[in-house]
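Left out: one protein chain. Kept in place: all the others.
And now, subunit A:
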Amino acid sequence: MDDPTQALIDRISADAAPVRPFRMGRGLALAGLAFVVTIIATLFLLGARHGLMSGEFSVYFVVVNGLLLVLGLSCVTTVVAMASPHVGTGHEGPKWAIAMAGVLPAAGVLAASAPDGVGLLHVEGIHCMYMGLAASVLIAAALFVWLRRGAPVSPKLAGLYLGIGSGALGSVANGMACADDSIAHLGIWHMAPVVIGALVGRYVISRWLRW
């Protein structure tokens, strides 16, 4: 061993303070807590949608929010795992969830642009998009903190999944308050936070995930 390397080893091993190992469970608990707090805050600030407490849901509400929930959980679980690097980890799960949820905007655009559709732009939709984005902030912050403390070796992919996961769960939280159950509304405006989150995560947040 050359002298500088041995000197470095001597120096850093003398600094071996105890550390708390990363565990998936703690990361998931942190993200889960952020999600629960977001839902409670949404219900408190915007109020629960009609029928939420009595279990009356439309089919579109269940399908869209179910897909968003699966997409969000898949991405969040992967982001938490990415904080602890390991050769041999594929991170393939979210790809299938993204492909699955990708059907929704297509259905939304088709329904909105149909002759009897509501059109692609309407004020309530834009309002819902903002609410979904606002609801994703706390979840995104929790995941960002976790990744910054960790060692993600694929920062671009980690940023992308962070944006998609927090956007999807933020949209689910907003869905608890939104009364519009049309596929045109849900497919476009409840998916918009996911798309925006993906772009911000991939091109902005990932820059701060390098170490």
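In this text, a residue touches a chain if its C-beta (ideal position, glycine included) is under 8 Å from a C-beta of that chain, and two chains touch if they have at least 3 such contacts; residues count from 1.
Rule of thumb we're sticking to: contacts and distances are computed from a predicted model.
Participant: Assign the chain not included in the display its UniProt protein name, restricting the answer to "ATP-binding protein", "Cell shape-determining protein MreC", "Sigma-70 family RNA polymerase sigma factor" or "Peptide ABC transporter permease".
Facilitator: Record says "Sigma-70 family RNA polymerase sigma factor".
Participant: Going by the contact rule already stated, which one of A:Ala14, A:Val59 or A:Val123 would touch the omitted chain in the full complex?
Facilitator: Looking across A:Ala14, A:Val59 or A:Val123, the contact with the absent chain belongs to A:Ala14.
Participant: Could you tell which one of A:Val79, A:Ala140, A:Leu157 or A:Ala192 touches the chain left off the display?
Facilitator: Once the missing chain is taken into account, the touching residue is A:Leu157.
Participant: Just the residue numbers, please: which parts of subunit A touch the chain that's not shown?
Facilitator: Residues in contact with the chain left out: 1-2, 4-6, 8-10, 12-24, 83-91, 149-151, 153-154, 156-157, 211.
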